[in-house]
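Here the complex is missing a single protein chain, while all its other protein chains stay put.
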Amino acid sequence: MLLGMGTVFVFLTLLVIVTSIMSSLVQKYGAVQPAVLKTPGAAGQLDEATLLAVISAAIHAHRSKQ
Amino acid sequence: MLLGMGTVFVFLTLLVIVTSIMSSLVQKYGAVQPAVLKTPGAAGQLDEATLLAVISAAIHAHRSKQ
Amino acid sequence: MLLGMGTVFVFLTLLVIVTSIMSSLVQKYGAVQPAVLKTPGAAGQLDEATLLAVISAAIHAHRSKQ
Amino acid sequence: MESLLQLFRDSGLYQLEAGQFVMILVGLLLVFLAIRKKFEPLLLLPIGMGAILVNIPGAGFLAQPVYDAAGHIESPGGILYYIYEAGIATGMFPLVIFMGVGALTDFGPLLANPRTLFLGAAAQFGIFTTVIGAILLTQMGMMDFTLADAAAIGIIGGADGPTAIFVSSRLAPDLLGAIAVAAYSYMALVPLIQPPIMKALTTVEERKIRMEQLRPVSQREKIIFPLSLLVLVALFLPTAAPLLGMFCFGNLMKESGVVERLSDTAQNALINITTIFLGLGVGSKLSSDAFLNVETLGILVLGIVAFGIGTASGVLMAKLMNRFSSMQINPLIGAAGVSAVPMAARVANKVGLEANSQNFLLMHAMGPNVAGVIGSAVAAGVMISYLG
Amino acid sequence: MESLLQLFRDSGLYQLEAGQFVMILVGLLLVFLAIRKKFEPLLLLPIGMGAILVNIPGAGFLAQPVYDAAGHIESPGGILYYIYEAGIATGMFPLVIFMGVGALTDFGPLLANPRTLFLGAAAQFGIFTTVIGAILLTQMGMMDFTLADAAAIGIIGGADGPTAIFVSSRLAPDLLGAIAVAAYSYMALVPLIQPPIMKALTTVEERKIRMEQLRPVSQREKIIFPLSLLVLVALFLPTAAPLLGMFCFGNLMKESGVVERLSDTAQNALINITTIFLGLGVGSKLSSDAFLNVETLGILVLGIVAFGIGTASGVLMAKLMNRFSSMQINPLIGAAGVSAVPMAARVANKVGLEANSQNFLLMHAMGPNVAGVIGSAVAAGVMISYLG
Partner (left out) sequence: MESLLQLFRDSGLYQLEAGQFVMILVGLLLVFLAIRKKFEPLLLLPIGMGAILVNIPGAGFLAQPVYDAAGHIESPGGILYYIYEAGIATGMFPLVIFMGVGALTDFGPLLANPRTLFLGAAAQFGIFTTVIGAILLTQMGMMDFTLADAAAIGIIGGADGPTAIFVSSRLAPDLLGAIAVAAYSYMALVPLIQPPIMKALTTVEERKIRMEQLRPVSQREKIIFPLSLLVLVALFLPTAAPLLGMFCFGNLMKESGVVERLSDTAQNALINITTIFLGLGVGSKLSSDAFLNVETLGILVLGIVAFGIGTASGVLMAKLMNRFSSMQINPLIGAAGVSAVPMAARVANKVGLEANSQNFLLMHAMGPNVAGVIGSAVAAGVMISYLG
């Protein structure tokens, strides 16, 4: 059981090391903080398409009035 | 494979014909454009019942005050 | 089939009796009407934690400005 | 050339039998009724589509999967096969729907006036009469129903779709399609079927009876009620426990107020997903050989008789109760005892308003209405106990 | 000591084979492309994670369950095993996704201009060319594809993920992983792959063609269309009925307007849940022995050829149609016939705007775009009819 507890510790120590290295690398090289873009992803694409559709329809409608 | 492609074309040609006939029939006979009713369906019925309940409760309450 | 119908009646009669007793007991002893607390339950706990987090972060931020 | 022949042999035109063609038309009719006439569209639209799909020759929607010796899929089954076997043959879908209905049900009106449970009991009279009717028709040689078939048909009179499907899946799987279609069709026809019966059995004076405002019901009563019901079921009618147990569980999730996210899901995402698949699965039972026969006609006739008797029994029970009590009940709300929530309650309200434009019966009718749900589940338990 | 050895023997380091290591890197690459490059993230993120998980040695994600004689589970299977067997081997997940896509699709632009169906047909040309290509490669001894494999690979040219997965699960389960990855990758690459082809095959004048505004389409037409399509499928191409039947059902739920809660669920909770599991299940097919071989290279090359030919055929078909009709079509919208909704339509719009900044093609391109979905499902039906 000591062995079990040891494994948990060794594994989490590894994770601390990897995480620390990762964080310092990101902070060093990923200098430009990526703005938290709320990209809607492919899921949002249909909505975006709808939006574009609405806009182009509005433009059409506007033009046909002139 | 030409056969496969042919089948796709024949099928979609049929669909074009059927769709065109359907559309012209609808436009001819279904003259009165059915207003796009947002009928909430049976799902909404409970809500509607709740609404009615609230209304009748309100009327009761109003009356009991008089 | 009379038996079947009888069973339904006997069972629902029992339910009427039990329900009536239950209701009168609740109205008698549960005098203090438990306000209908909209407790968000464990599910809401994360949100609550987030809220607390935001508050404490705001306090920290405020303090660090001083 | 060979390929062309293969394609033609695969085509629907080549394979289509008359029965399948008629069933596709039946499916289209159900879709039409759902969309145009708003006949219980949540169920009849998927059922109609399921009926169309299952009758497309060569499409294999009901194909059984084939496994090789190692247990790997050699040829996959059809989607409707999987849906039916996993959700309907097992009884899972109607039970999950019942849980969702429980989470949508407010027992407040029933708790404010528990006597309305008698109305919900009386309205199940149609169920048992119909069973006798089905047995008689068989004895007269006009139909060929077993006792189990008769019981499943009778449940149509309970005006409760999931209960009818659950009982059919246990007692008469072959009739499931016809029974479900009949149950949902008659539920949709409540505004047409009930009013004449209600008016024939009541005087204008009775229809004008104003009922006392219902007392407010505490949250605690609403929490204890489903638990009491469940304990009674456990003690006296365990065969009704699957349906009523899930129903009480759903209701407790709602009323307890501590698991709102589960209650919301049971009322929305989960019941909707299940409804889509339940409808398709029921539709898959509408094959021509199961539907296009004289038994279906018998089911439709017996179903509407059951429905009518249930409505009448509810109204008459209310009149009977008025003889023995000073607290008068408007007999119209007895008709709501058939279930068909909340349509039947609204019909009672509407007929009441015709007699007296100031008489709002809706909340009073919701009591027998939800009592009817319990009543038909109890009747289902009785049937399964005798015949299951 | 014994335990320590056991732990080491269980560890990934000890067991990891080179192939698994490479496949974990492939999984990480897919995740990277999904997150950083926004390559169809809804699918490629779960697929990438599935690929990583399935290649962890000793984690047992694909372990088969072991049952004892009494039918009880002795040793449970891995989660990816259950997901793959229940959802992908059966064809359930792609069909449920297709239902959701149907509920997300607006056939209005197609109904306003049904001739765009020809563009959706033409763009399937790539599918059939690729099949011939795959057969040739095999005859030349460079690859080893059966006819069924070739058909499944060809569907990549249809630029429709669920269709490709459905066909692969029926005709070439071993290639499913590579085919799905290729299909979704190329769908994501539409903005890179299509424009050069579109520009090479059209003159600036053609790209400037302004199209008439689309007529408004009534709700009734939108309701009748999916039913007409379904009847045609039933009569002439039943093997396409699983895909198109579910698609029409989803669309009818949306357009009928009477089952909004079901339609909402099909468009959201249900399609999302299915997408998560579909992605993981597809990823589970990315084992090193199934993916790291010359066939995958062949699939990738053939896939992009199919894609390119499909794009070109759509554009050329539009030009051909302009010869025979006075109502001019901007040939750019022909490229949208490959499906990849709505990315391909947006690319057509963008290339059109480059030629003429007042030329909004998006709505016009949505017609061939959804026609492409129908077209590739029809092509899938043809393939399954010949080879299934």
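Should a chain be cited, it is by its letter among A, B, C, D and E, assigned in written order, with residues numbered from 1 in that chain.
Going forward, a residue touches a chain if its C-beta (ideal position, glycine included) is under 8 Å from a C-beta of that chain, and two chains touch if they have at least 3 such contacts.
Values in this document were obtained by computation on a predicted structure and should not be read as measured data.
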Touch with the omitted chain, as defined above, among D:138, D:213, D:256 or D:356: D:256
Which residue of E:129, E:275, E:369 or E:385 touches the chain not shown here: E:275
Interface with the undisplayed chain - residues on chain E: 3, 6-7, 10-13, 15-16, 24, 28, 31, 34-35, 38, 41-42, 45-46, 49, 52-53, 55-61, 65, 71, 73, 76-79, 82, 268-269, 272-273, 275-276, 280
Absent chain, residues of chain A that touch it: 1-2, 4-5, 7-9, 11-16, 18-20, 22-23, 26-27, 30, 33-34, 36-41, 43-44
Residue ranges of chain D at the interface with the undisplayed chain: 64, 85, 89-92, 95, 99, 169-170, 223, 227, 230-231, 233-239, 241-242, 245-246, 248-249, 252-253, 256-259, 261-262, 264-266, 269-270, 382, 385-386
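One rule holds in what follows: only the chains that are shown with their structure count from here on.
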Most widely separated chain from chain A, with each centre as the mean of CA atoms: D
Length of the line joining the C-alpha centres of chain B and chain E, rounded to whole Å: 29
Centre-of-Cα separation between chain E and chain A, whole angstrom: 24
Residues of chain C touching at least two other chains: none
Chain D residues counted as touching two or more neighbouring chains: 3, 7, 38, 41-42
